[in-house]
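Starting off with a structure, shown below.
Complex shown without one protein chain; remaining protein chains in place.
Right after this comes chain A.
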Amino acid sequence: MATVELRFSALPEHVRTARLVAAAVARRAGVDESVLDEVRLAVGEACSRAVGLHQRGGIGGAVRVALTDQEKRFLIEVEDEAGLDAVPAAGAAEGGEADEDTLGLAVITGLVEDLEVTNGASGGVIRMSWPVSVASVAV
C-alpha cells in the first residue's frame, strides 16, 4: 500500500496540489533536500501530462498519484485513465499536442534516472523513484 495516495479530477488547477504533497511526503521519507526540486518538477510534469491526455481524449476521470516510501527508494506512480487514443503520435504537427507531450517527457527523462512509462488501453502509468538517504529519515 502507498504511504500517501492522492486522486484528483483531471484538471490543471490541481496539479500544483499534487506537486506540493509529493514534495512534502518525499522530504519526510528522507529524499535529499537537493533532489526535492527535481521530485516536485517530475511529479508536476507527470501530472500535467496525465491531465493533458484526459483533456485531449475528452474524458473526465481522475489522476492517481501514489507515493510510496520503500526502504531504500521513494517511489512515485502517476496513473491516468486516458486510453491509447489520447496519446499523441510522435511526429504529429509541429507546435501541436505532440510537441507539448514530448517536451514534458523530455523533462522527466532528463530529471529521473529510474523511470518507466507505460501506456495501456485503460490508461498509462509513469513510475519514478529516488534514493532515500537512510541517515536522514525524518523523526
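The working rule: a contact is a pair of C-beta atoms (placed from the backbone, for glycine too) under 8 Å apart; a residue touches a chain by one contact, two chains touch by 3 or more; residues count from 1.
By definition in this document, contacts and distances are computed from a predicted model.
Visitor: One chain isn't displayed here; going by UniProt, is it "Anti-sigma factor antagonist", "Electron transfer flavoprotein subunit beta", "Multiple sugar transport system permease protein" or "Response regulator receiver domain-containing protein"?
Guide: UniProt protein name of the non-displayed chain: "Anti-sigma factor antagonist".
Visitor: For the chain not shown, which residue from A:26, A:39, A:82 or A:107 touches it across the whole complex?
Guide: A:107
Visitor: Pick out the residues on chain A that sit against the missing chain.
Guide: Output for chain A: 12-13, 15-16, 19, 37, 40-41, 44-45, 47-48, 51-52, 95, 99-100, 103-104, 106-107, 110-111.
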